[in-house]
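Have a look at this one before I ask anything.
Moving on to chain A:
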Amino acid sequence: MDDRIIKLMEQTGLEKPEERIDGIWFASQTIDRQKLADSVHKLELRLSTATCLERGDGEFDVLYHFVHGSLALNIRVTTKNQHLPSLAAFLPSASWIEREMNDLYAVEFDGHPDPRPLVRPAQVPAGFFRKSVAESLLKESEAK
Partner candidate 1 sequence: MPYKLPLGPLHPAFEEPYKLTLSCKGEIVEDAQVEVGFVMRSIELLAQRRNYIRDLVLVEHVCGICSNVHASTMAMAVEKIGGITVPDRARYIRTIMGELERLHSHLLWAGIGAEDIGYHSMFMEIYFLRERVMDILEAISGNRVNYGMISLGGVTRDITDPKSILAMAEEIKKGLEKVVIPIFTQDKTIIARTKGIGTLSKDDALMYGTVGPLARASGIEEDIRESFPYAAYDDLGFKKVVLDSCDVQARVVVRALEMMESIRLIEEALKNLPSGPIRPEQVPLTIPDGEATARSEAPRGEVFYYVKSNGTDTPARVKIRTPSFVNIPSIRAMVKGQYLADMPLIQASIDPCCSCTDR
Partner candidate 2 sequence: MNNWWINAILALLFWPGLLSGALFGWFLLWMSRKFIARLQGRQGPPFYQPFFDFWKLIGKKTIIPNGVNPVLFYALPIIGLISIIFALALLPVPGSSGISFEGDLVLLIYLIEMPVLMDVIAGYVTRSVYAQVGATREAILTIAYNLPFLGALIALAVRLHSFKLATFAAAPISIATILAAVALFVALLAQLKVNPFSIPNAEQEIVAGIHVEYNGLPLALFELTHALETSLLVGLISILFIGPFTSIWMKLLIFFVVAVVVILLTNITAAGTARLKVQHAFKFYWTWGIAATVLVVAAALIL
């Protein structure tokens, strides 16, 4: 396994790495955002993006994708009442990603320094990528 992953595990307390064809996957509920941000910055890992997945029970899985060269690192966290602590407070590159996620899935990031809408047009509600909202919006536009 890559040195960076071992160092990252030491510094942030991530455990149980799962190696797959497209990189290393972690799942963690308790990871400290400040430690993670400091650690990835030291190790020159760049935050590629974060993906939001609907779980079906009203909560969301958020996957943080970090990359460095051939190394791809994915960290999965789950929201609690559609809330997550913000990574953007410590890592500027997460700012737009979290703002966009808030627009599309209405996941709230606590402690985000600049929580304005990013891509959402004013006439649609936040979270319009959620299955239920998207379906109803579609029906509405078809009815017109």
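Criterion applied: all candidates are chains of the complex that A comes from, given by their letters.
Definition applied: a residue touches a chain if its C-beta (ideal position, glycine included) is under 8 Å from a C-beta of that chain, and two chains touch if they have at least 3 such contacts; residues count from 1.
Because the structure is predicted, anything quoted here is derived from the model rather than measured.
Per the touch definition at the top, the candidate among 1 or 2 touching chain A in this complex is 1. Those residues of chain A that touch candidate 1 in the shared complex are 20-23, 41, 44, 46-49, 51-54, 63, 65, 67-70, 72, 74, 91-93, 95-97, 104, 117-121, 128-129, 134.
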